[in-house]
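Left out: one protein chain. Kept in place: all the others.
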Amino acid sequence: MGTVTMWVVGLIVLPVLAFALSVLFLGVSRKVSARIQRRYGPPLYQPVIDVVKLLTQTENVSHGPLFDAGILLALAGGLITVVFIPAGGLSPLSTSGDFLVVLYLMLLAPLGAALAAGASDNPNASIGVSRKFILALGYEVPFLLSALAVMTRYETTSLVEVVSSQAGSVLEWGVFAVPLPALATFLVLPAMLGIRPFDVASAPQEIASGPAVEMGGKYLAFATLQGALHTYIVVALFVDLFLGGGANLLTFTAKMLAVFLVGVCINAVMPRLRLEQALRYLWKWPALVALGGLIVAVWMRG
Amino acid sequence: MDRGDILKTLKAPANWGRKYSLWAVYFCTGCGIIEIPPVITSRWDAERFGVIPMATPRQGNLFLITGYVSLKTLGAIIRTYDQMLDPKYVVGFGSCPVNGGMYWDSYNTIKHLDKYIPVDGWISGCMPRPEAIFVAVTHLWTLIDKGLADGYKKYKDNYEYYCENQRRVLPHLGKFAGGAETETAAAPATLRMPP
Partner (left out) sequence: MTEEDLKQRIADRMPQCGVAVPKPGRLIASVPRDGLLSLLHLLKADGFEHLALISCVDWIEEGELELVYHLWSQETKVHAMAKTRISRDSPRFLSIIPLFRHAQTYERELHEMFGITFDGNPRLVPMLLDHWQGIPPMRKEFDLRRHAKETFGVEERAG
């Protein structure tokens, strides 16, 4: 009975926590970027105002059922992924293979975005989606190699076991236990988050926001929430794999904030790479470092 | 700025959202746009008012008509305005939308913007300073609070009047031709992705 209660509590609390944290991160990102640019910037709760405005718009232009379905699929995919990632002690749906499940579920969001963009009937959306998928091809190679290295090193495919293997002391964290995969994932973190220098998929000045070009009103609200959830998922994965997860929610949030702030600082000062430049970078050093980490992990095992 | 007034927010959350999250469509209609980059960059930071530029009209709800409006630009403005989602606010920026400004006797610019699209407010000047833009934004907030910023409703209620004025100066605009030159709000299906 106790475990069932914990399970239900986790299933309810975790998405709420993820939403709250991700919207807070959006606000933090805008505020910190503003301060880096030596101006005041909007308040921390500005994304809440934005989402309220978008949801209360009296007119919503839809481009057909596939458009609606794509956005809902992306948002639902994000929510489902969230409950599989342990967050500071909460892990309602942990099984032995949940790392692989997360890696698969992370592709639902771009798929939903592609469906919606394809139904948009706008060439900017098609260009944005093709760039998004090519970029995903770019960062999936080093990221999957790193994931494989981590799974080999800890001899498990369960995220909860990866987190608990890092409990103990700071020196047992992933950054010290598997340094090469940690470095490789850190190098592709901006690409996974979709921030500069890898925000070519949603370039506002160039292709008019890419996949989100035809989204307004409640569709944009859902797309914004889905983007925020995606940030949460990527940062939470990084924290769980390489920074020891979190003993409780407070330390987990602190670590997520630290990683996110590093991402915001990179985003604030970097220009944008073109798609072929991004691909060339992602498949060179991060992939080589991840491959090296995998070789080291296999060699250390046997 | 009563952004943090929770009671007021709870009474009318939609107004709270529309006031403090005005996303301006970044369409540079005329020479007045030269005043917008200083407003949205660090010195006169517009983001603290909630105003940020948006790349596509589907996501914007504030349309600043900056500077003179030539006939070709008016066609693009009408198409952009038709694509924006309600509620949407139009602000005429500079003297030229008000009464023609410096080009009051020109053969190719319109003189009164509110004959062709509904305008919620005007900022006079040639060019207005960034401080004038911020004052205008706060005035727009007051109008939104009182429910007087209803240009979009006026457009729908008096659609025939506006279309008649538009047709008089732009008889070949796509939405009137209907046959040969169909330029619908979404991109036509024959557009292909560039190779």
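Every chain is named by a letter (A and B) in the order it is written, and numbering of its residues begins at 1.
The criterion applied here is as follows: a residue touches a chain if its C-beta (ideal position, glycine included) is under 8 Å from a C-beta of that chain, and two chains touch if they have at least 3 such contacts.
Predicted, not measured: the structure shown is a model, and the values here were computed from it.
**Q** Counting the whole assembly, list the visible chains that the omitted chain makes contact with.
**A** B
**Q** Consider the whole complex, including the chain that is not shown, and state which of B:Gly17, B:Pro53 or B:Gly75 touches that chain.
**A** B:Gly75
**Q** Going by the contact rule already stated, which one of B:Gly17, B:Gly32, B:Pro87 or B:Gly100 would touch the omitted chain in the full complex?
**A** Final answer for the missing-chain contact: B:Gly100.
**Q** Which positions on chain B touch the chain that was left off?
**A** The missing chain touches chain B at positions 70-72, 75, 99-100, 104-112, 115, 168-172.
Following the convention adopted for this analysis, only the chains that are shown with their structure count from here on.
**Q** Express in whole angstrom the distance between the two chain centres, defined as the mean CA positions of chain A and chain B.
**A** Each chain's C-alpha centroid was found; their separation is 35 Å.
**Q** In the complex of these two chains, what residues of chain A are touching chain B?
**A** 30, 34, 37-43, 46, 49-50, 52-61, 63, 120-124, 126-127, 130, 204-205, 208-209, 212-217, 220
**Q** Which residues of chain B touch chain A in their complex?
**A** Residue positions touching the partner: 3-4, 13-14, 16-18, 20-21, 41-43, 45, 47-48, 50, 54-56, 58-59, 61, 84-87, 185-187, 189, 191-194.
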